[in-house]
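With one protein chain withheld, the remaining protein chains of the complex are depicted in position.
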Amino acid sequence: MELIKTDIAIVGAGGAGLRTAIAVAESNPDLKVALISKVYPMRSHTCAAEGGAAGVIKPDDSLELHFNDTVGGGDWLTDQDVVEYFVNEAPKELLQLEHWGCPWSREPNGSVGVRPFGGMKIKRTWFAADKSGFHILHTLFQTSLKCPTIERFDEFFSIDLLMADGRCQGVVAMEMKSGRLFQFQAKAVVLCSGGAGRMFPFSTNGAIKTGDGTAMAYRAGVPTKDMEFVQYHPTGLLATGILLTEGCRGEGGVLRNKDGYRYLQDYGMGPETPLGEPVLKTMELGPRDRLSQAFWHEQQKGNTIPTPWGDSTHLDMTHLGEKHIDERLPLVRELSIIYAGVDPVKEPVPIRPVVHYMMGGIHTNIDAETPVSGLFAVGECACASLNGANRLGSNSLTELLVFGKRAAKNAVEFARKQNSEANESELKEQADKAQAKVRELVQKSGGTESIAGLRSEMAKSLEEGAGIYRTEETLQQTCNTIADLRKRYAGIELHDKSNVFNTDLFQALELGNMLELAQTVAEGALARKESRGSHQRLDYEARDDEQYLKHTLASYQGEEAPRIDYHDVVITKSQPGVRDYSGGAK
Amino acid sequence: MAKVNKALFWSLFAAGGTLTAFVFPVLALITLFAAHGNTPEIMGFEQMQGLLANWFGKLAAFGTVSLALWHAAHRLRTALYGLGLRADGIVSVVGYGIALVGTILSAYYLVQI
Amino acid sequence: MSEVQLELEILRYDPEKDQEPHFKTYQVACREEWMILDAVNHVKDEVDTTLSYRWSCHMAVCGSCGMMIDGQPKLACKAAVKDYADKKVRIEPLANFPIERDLVVVQDDFMEKLKRVKPYIIRKEEKPIEEGEYKQSPADLKRFKQFTLCINCLCCYAACPEYALTPEFVGPAALALAHRYNADSRDQGLAERHKEISKPEGVWDCSFTDTCSIACPKHVDPASALQQLKITTTVQWYKELIGMGDK
Partner (left out) sequence: MAYVRPVSKTCWYLKDRNYTIHMLNELTSVFVGLYALLLLWGIGAVASGPEAYQYFLKCLASPGMLVLLWVTTIVIFYHAIAWFKVTPKAMPIQKGEEFVPGGVIAGAHYVVWILFSLVVLFLAGVF
């Protein structure tokens, strides 16, 4: 096994990983950065984010308002110190991107434009047409090319973290083109490996979003936090689940049921707003959890449209006009035409809620630190408790910038303090263990389970049990199924024995990671006997601040189900209140 | 030389391409008329001499001929490379050489008129 | 939902077993709304798990799944099955790149070239963040916006005959991105980028076949960027000739 010594190892080269790497490289040119990712940076899923990134820039806005929107949007499960830090840093980070060349859409006077977004009281979402994530990712990637101290390891699949003397000291990763394992020895490790939406059958997430980093940390003893909070985006394109940005509604698109009726007014988000005049925090500009839940109720009432790809409602943008759509939502138009055969200029687009984002993730604090020293996490893989029980659209892109920079600062400070020799024999032993695990997986024969088969059973079970609405019974069933699938996972056999780009192997490793995380989702949801944000229980319909104004922590217990603990929420100035999206929130 | 001054040769190629696109078709038509015996007035010796005697005429003729030659030399060079002839050095020297000689000759002739 | 029968002929190559690539045929009953990528995924999940290829977003934005489909470079996730209904479809790795394994090609060359053209904002003096954004009018933005849309899928390299003949050529996507920064009102790096672009293997190997633009699944028009780049490079060359080289 090849040994690579570096100062900071970063796993994942999407928005969070690149921001972290640049921050380290710019302020500490004497430190070596290893940027390890299973895909080339520009393939990372940040590229699929569409709507934009929130940050206070306009004179009519304030940090206070952004704070309140975020905390209320998260149903008070947010850590308010984190939110405060975040809203403060957000504008600086977005400006930094502007200086790096991000092609933000502009106002006629040349200043950066903002658009309305769901759950936000004021227009504050910076956008680059409807390809904001794409432009952020490419701006960061291209900017990273000027940093000579960032050494990229593209297409290196991380297997496990290396822990010694109570701290994280590196990672083992496989060079995908050769099958060779590399031991990265680092003074600090930052995980930026993205979410795990592929656990679900119908998701906006790309194939790579399998929670590898989260699972690595979980296995290494870091608890996951709030994994039961899974965001359904209300407007996924029917059939494929491709994301149609919240910007569609920000620009004035409306949701209609099979009768053409704007059904959101029946679910506490009315009164109906005039067509083409969206009102912030009302109707279509309510938060994602509420909109997705409204769809579910419409479905129960038989007001949705049955199609071969499941029930749907309509996202109607026909009143926006071709020019406006082409300028502000060109990708949405292109995607609708290619993947649904519907031109939004002329016809309403069929949509349904789709799994989009994991609010939960690796347990981190305001410093992006995990409980294990030397290990940091940023972005969707992490849970700094910025997003609470429901993330507001356009906070996640900003999050990975703000906390990428913060993680870099803290990882550097930590790394500079590590003067003692690394415990090389212990690290070597662990690396060998990881190698043995992979080798066994490849060489094992006689298995009867298929990767695709287990994967679809997992996905189906999660959707049935841990979907938009949950009950004790369905969750228990899902917990049982996932536990069973974890056992059956031992029975898979790889047909591909090649060392070169063995995607059979990578899919097997990804499935293993997803199964572990699926269990934290289901077990966390089963234990949380209340409804809050995206976690809605039909058997416990009310929010229960007495018992559950707490973060769920799930700790790895080997082959057993995780241990569930709770952790206090940080509340500084906003006491839990009512989430009001009824147009009264003016 | 050919490698270093790509910008120079490309600018001559591009200018020549544009100029020939505007000018060559009509000149070729006139030539074709003459070749078929319907010699247009302008193709008479005196008229031609008159045309090329003034400085504007000289400049136009010089520009057209020389830029067309550089355009053709440069484009033929890439075409021959594309056709598989791997002798870029020789092709360049010969092609640009002809263009250079043509440029000098046209200047020499025009000065004499 | 009706079905579309496809016969996929997929080029297979495992360097540990094969001397050279060979075609393997798979019959796939496709749903009519599928893309070619869905058909390939079906093969991977249900028929032959040893098939290797790259893919992720399934929405034509990550740029992973570029491959030759019936001889044309395309994103598999954007090529509709119904356009190939009831036919044999040949699927090969992107042309002009070495085959690493099956449909996976080696992309290191592009990554190196992209870095060479300095695709980032270069300023003589950085403006402090506290002073806010650089003003940029919608017209200034539009001047280069189109060229920011490149997803680096490399279909243009697979379409470019000059890249095939002269692998040193920096190529369409990388040069289009160089032009994107040159044309950005915030940038002052033209002269610096010029050093790379004006080399023989820089912009000059482009013979303007326009095939890159025809292939581009995002309608970026790299051919246009490269011709504009030739003009700016020429102007810059003459400027430097008379000693006025700085942008």
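The first chain written gets the first letter, and so on, giving A, B and C; residue counts start at 1 in each chain.
The criterion applied here is as follows: a contact is a pair of C-beta atoms (placed from the backbone, for glycine too) under 8 Å apart; a residue touches a chain by one contact, two chains touch by 3 or more.
Predicted model only: the values in this text are computed from it and were never measured.
The chain not shown here is in contact, across the full complex, with B, C. From the set C:I36, C:A95, C:V117 or C:V220, the residue in touch with the chain omitted from the display is C:A95, counting the whole complex. In the full complex, the hidden chain is touched by subunit C at residues 13, 15, 20-21, 71, 95-96, 98-100, 106, 137-139, 142-143, 161, 164-165, 207-211, 213-214, 221, 223-224, 227-228, 230-231. Mapped onto subunit B, the interface with the missing chain covers residues 14, 16-18, 20-37, 39-43, 45, 48-49, 52, 61, 64-65, 68-69, 71-76, 78-79, 82-84, 86, 102, 105-106, 109-110, 112-113.
The rule is short, and it goes like this: only the chains that are shown with their structure count from here on.
Between the Cα centres of subunit A and subunit B there is a gap of 63 Å. Between the Cα centres of subunit B and subunit C there is a gap of 38 Å. In subunit C, no residue reaches two or more other chains under the touch definition.
Those residues of subunit B in touch with two or more other chains do not exist in this structure. Those residues of subunit B lying in contact with subunit C across their complex are 3, 6-8, 10-11, 14, 78, 81-82. Taken together, the subunit A residues at the contact with subunit C in this complex read 39-40, 42-45, 47-48, 92, 95-96, 98-101, 103-112, 131, 134-135, 138, 142-143, 145-146, 154, 177, 206-208, 239-240, 242-243, 308, 331, 334-335, 338-339, 341, 450-452, 494-496, 498-504, 507. The residues of subunit C lying in touch with subunit B in their complex are 161, 165, 198, 200, 204, 207, 230-231, 233-234, 236-238.
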